[in-house]
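Just one protein chain is left out here, and the rest sit where they should.
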Amino acid sequence: MAAASTLKNMTLCLTLVCLICAAVVGVAYAVTKEPIDAAAQAKTTASIARVLPEFTSTPQEGSIRVGQADYKYYKVDGAGYAIISSTSGFGGLLTLMVGVTGDGKVCNTTVLSHSETPGLGAKCATDERFLSQFRGFDPAAKTLAVRKDGGDLDAITASTITSRAYALAVANAVEVFNQLNKGGQGDE
Amino acid sequence: MSKWHFITDGFVKNNPTFVLVLGMCPTLATTTSAINGLEMGLATMFVLILSNIVISLIAPKVPDKVRIPVYITVIATFVTVLQLLMQAYTPAAYETLGLFIPLIVVNCIVLGRAEGFANKHGVGESALDGIGVGLGFTASLTVIGLVREILGSGSAFGWKFIPGDGILAFVMAPGAFLVLGFLMVLFNKYLAKK
Partner (left out) sequence: MEYFLIIVSAIFVNNILLAQFLGICPFLGVSSRLSTATGMSGAVCFVITLATVVTYLLNQYVLVPLGLTFLQTISFILVIAALVQMVEIILKKISPSLYQALGIFLPLITTNCAVLGVAITVVTKDFAFGGAAPHMLNLGQATVYALATSLGYGLAMCLFAGLREHLAGCDVPKAFRGLPIALITVGIMALAFLGFSGIV
């Protein structure tokens, strides 16, 4: 039933299959490219809207090197900066978006991705008591660290390492903001 | 009888999870909740049906020696299409399932059905087999997810009915093995009774 396994048949068959498959994938890529970009865009915009006060202008993407790491940020005219900041938590990378308003205060934070322990560290994405501490946090007046480390934040119960990582990520974002603000004033 | 048994076989007699014990990795990794299990099952079913149909069509033309590479290419193509579609239209699900979407390529169920069923049967039967096995896989994953979700987070399909945390170990790695092990015991008991 099957065609004979001669070299010619095999080469022909594999080439044909690969060509057709490449065409199918190519078409699928072309068709889905726009929706994929739109979905990513929508997600970013939603996150920015969550961490910054209401804005009407279009966020502008940028990146900056502070210390040893590169940070991606979105500049929103009239609202402030939304900065993406990652640190290593308990289970892996913890990535946040931190909104900092023009006066240097943290407006709000949101978790973009994490791999913390469910029910313990994973609460950093949902625990209202922990998250509310960052809203309107003024880094000039208080210290961005958990109480155990001499700061002004209450850690999530039984998840000090995650809380520490969260605080560090926010502190790094504030540092990025300070750098951006310095540079920004020079330009304008 | 007709062709109905091609679908029902996938649930009990050929249940991919509890009888054939295939595709264990996504079964264990993505069943932290009933919804996740359901999504993973549907994603696998999509690839399974399409690859079954295409492979049953091309099988008679493919020389024997390059059979497996051809099948893998076909399966990988559908997985890539699925990846692109999910990124575009269900980005949230794509993010939760993560690595396990591309890994459908090496899910032994898909290659197993291609090699064990689709290349010997017609298009219609292969499509039905894809649906049956796919549904069986989806059902098993959803059940495992449901059990883990109830024990681990006190909720079912995201609806929380027990306040508090639940037994955390069940949403973590060990719970996956334990739940699957005990469900398999129940399944064996049920099969032995019949």
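We call the chains A and B, going by the order they appear; numbering starts again at 1 in every chain.
Methods note: contacts are C-beta pairs under 8 Å (C-beta built on N, C-alpha and C of every residue); 3 or more make two chains touch, one makes a residue touch a chain.
Source: prediction; values computed, not measured.
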item	value
Touching residue (missing chain; options B:15, B:36, B:51 or B:83)	B:83
Touching residues on subunit A - with respect to the absent chain	21, 25, 29, 67-70, 86-88, 90-93, 95, 117, 161
Residues from subunit B at the interface with the omitted partner, ascending	21-26, 28-29, 68-69, 72-73, 76-77, 79-80, 83-84, 99, 102-103, 105-108, 111, 169, 172-178, 180-182, 184-186, 188-189, 192
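Convention: only the chains that are shown with their structure count from here on.
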item	value
Inter-chain centre distance, subunit A versus subunit B - centres from mean C-alpha coordinates, in Å	31
Subunit B-facing residues of subunit A, complex	1-6, 9-10, 13-14, 17-18, 21, 24-25, 28-29, 32, 35-36, 39-40, 43, 113, 117-120
For the subunit B and subunit A complex, residues of the former touching the latter	32, 58-67, 69-70, 73-74, 76-77, 80-81, 84-85, 87-89, 91, 95, 152-153, 165-166, 168, 171-172
